[in-house]
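Apart from one protein chain that is not included, each protein chain of the complex appears where it belongs.
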Amino acid sequence: MAKFIVIGERISVTAPSINKAFAERDPEPILTRAKQQLDAGATYLDVNIGPAEKDGVDVMKWAVQLLQGEFDNVPLALDTANMAAIEAGISVYNRAKGKPIVNSADAAGRIGYIDLAGANDAICIALCNGEGIAKDNDERMTYLQTLLERGMMAGMEAEDIWFDPLFLVTKGMQDKQMDILEFIKMISDSGLNSTGGLSNNSNGMPKHIRPIMDSAMVAMAMMQGMTSAIVNPNDLRLMETIKSCDVIKNNTLYADSYLEL
Amino acid sequence: MPFKKTPQKFSAAIKAVEIGTGDKKTVLGGEGVMPLYSFDGPIENAPKVGVEIVDTGLEGEAKGIQEFYAGCTTPAEMAAKAATMEGADFIALRLESADPNGANASVEDCVATAKAVSEATDLPLVIMGCKNNEKDAQLFDKCSEALAGKNILVLAAKEENYKGVAAAAGLAYNQKIGTESAVDINLAKQLNVLVTQMGVKGENVIMNPGTAAAGYGFEYVVSTLERIRLAALGQDDTTLQMPVITPVASETWGVKESMASEEDMPEWGSRDDRGVDMEVATAVAVLAAGSNAVILRHPQSVATVSKLVKELI
Partner (left out) sequence: MALKGIDIFKMSPKKNCKECGVPTCMAFSMKVAQGAMKIEQCPYMGADVIAKLSEATAPPMKTIQVGDLKLGGETVLYRHEKTFVSKTLYAVCVSDASDVDAVLADAQKVDYERIGEREYVEMIFVTYAGNKDAYVEAAKKAAAIGREVILDVEDADVAEAALAAIADKKPVLNGATEANVDAFNALATKYGVVMGVKAEGLDALYDLTAKIEGMGNKNLILNVCDTSIKEAFAEAVQIRRASLKNTDRTFGYPTIVNVAKLAAGDQAMQTALASLFTMKYGSVVVMETMTYAQALPLYGLRQNIFTDPQKPMKVEPKVYPINGSDENSICCVTVDFALTYFVVSGELERSGVPINMLITDAGGYSVLTAWAAGKLSASTIAKSVNECLADQKNKTLILPGKVAVLKGEIQEKLPDWNIVIGPREAVELVQFLKEYK
């Protein structure tokens, strides 16, 4: 098995400093966060430029070239509601370190993102979700099949569609958590890859609790066969858990210094 | 439907590490395919064969080895002779005399021997210790200093003495250093991590993850080498992408199949044949499992293994 893939989530317009940096094309805050995440062990970096209806194409091109130029063609996940911006980003993207990830499709209004990924030989994150939150795993599986078939039709390899079970917030939907974990197992049993915004589970919890909750969730999700997650790599406890799980799963060879690698 | 060839391609590769200087310098590693699988992709640096010389002389060695070195009285003379061996890519000098439980030769004497050997041959030189960790650390330090610029390989830094060896041989004198573990894959990886964390570049490290003679728990050797190679290439584990060197002779010439006299075991036949076959069978098996270089003693073994490598690559 391959090592668990960490997609760093911290380059996002939800952070005011990053939002401002995109708007002003100011490299420094973006590069700083990128370096922090890569040093901490992120494989991919998510680049969330928000809706970016107006200048998305320019912003995404600028961001892709900035990050790949500075960090040896670091592989990126291109994250925006503006499809033209994603295509523009891919047009300047260097694949030496990995295909670009299109973030993201779903089984409803954003199913076209699959076609976009297929047409550009990209990986696509596919949310197993339609309108509203799926009521059970049967419904999630229906969405998964819809997305998978769409991907096949678009000429994609199944392994390039990373299914997102859609993590739910524990405070409020505690009774649904095991459903999500069981669904990850179903994805894994079908030989498919998975990812997702795992820390959503701890949304609304006190700051000191979240790393503990996220670590527990990632360990259980990896046990179920999850292959990737979109997380904050600068959460030390979380990264230590992922590295330890990679050792236990025999995804990487143990050495006493494994946490430093 | 015709047969569909599916070469096993990896995006990772073993690091290419050069030892020696001048025309006779040699490169270990560099390939991005499983061992000897030249049908999957190019292997630019075929596995190398080194000749082991022990500084305590030829007493007890097989007849064929003694005859080959007939007339040689010093390790330097032996090295010059060894360099003429068909298929020899490098010389490995084992400073056995340094052993505090044996002859306990001084570090200065050993360094003098190493210098004389280095001057006697232009083949790349590997310096091996006496298996006493403290003494070896001193030997490697002083030999690295005396042979600065010769791009030698010191074999090897172990868990007990890696700090000194890496600091001296690796950092101060910029020689190549070996990392040695005894058929323990996690320690093999850990030692590579530790020496690189000290500042030694991965491109200056060659690993010796240990060996045994064929028949002596050799399955552990095979699985260790194969798992190292699969992790290096398949999982792109950069801490295991160092080429591997295996001192075969010191293991195989110590087992009874190679040592028993013809008087004691008349039905077993010639001691030279037994020693050569044990050395050759073990060397080929470690090469097939993932070693980039083997160290042998008998001229016939050196000729046979290097000939096979040429046939394969």
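Letters A and B mark the chains in the order given here, with residues in each chain numbered from 1 onward.
Convention: a residue touches a chain if its C-beta (ideal position, glycine included) is under 8 Å from a C-beta of that chain, and two chains touch if they have at least 3 such contacts.
Bear in mind that the values here come from a model prediction, so they are computed numbers and not experimental data.
Participant: Which one, A:91, A:145 or A:174, makes contact with the chain that was left out?
Facilitator: A:145
Participant: Looking at B:17, B:214 or B:293, which makes contact with the chain not pictured?
Facilitator: Selected residue, touching the omitted chain: B:214.
Participant: With the missing chain put back, which residues of subunit A would touch it? List them for me.
Facilitator: Looking at subunit A, the ones touching the missing chain are residues 141-142, 145-146, 148-149, 152, 158, 189-192.
Participant: Considering the whole complex rather than only what is displayed, give the residues of subunit B touching the chain that is not shown.
Facilitator: The list for subunit B reads 1-6, 8, 36-39, 101, 213-219, 222-223, 226-227, 230, 254-257, 259, 267-270, 273-274, 276-278, 280-285, 288-289, 300-301, 304-305, 307-308, 311-312.
By our rule, only the chains that are shown with their structure count from here on.
Participant: Which residues of subunit A touch subunit B in their complex?
Facilitator: My answer: residues 2-3, 251-257, 260-261.
Participant: Where on subunit B does subunit A make contact in their complex?
Facilitator: Touching subunit A from subunit B are residues 185-187, 189-190, 193-194, 197, 227, 231, 235, 237, 239-240.
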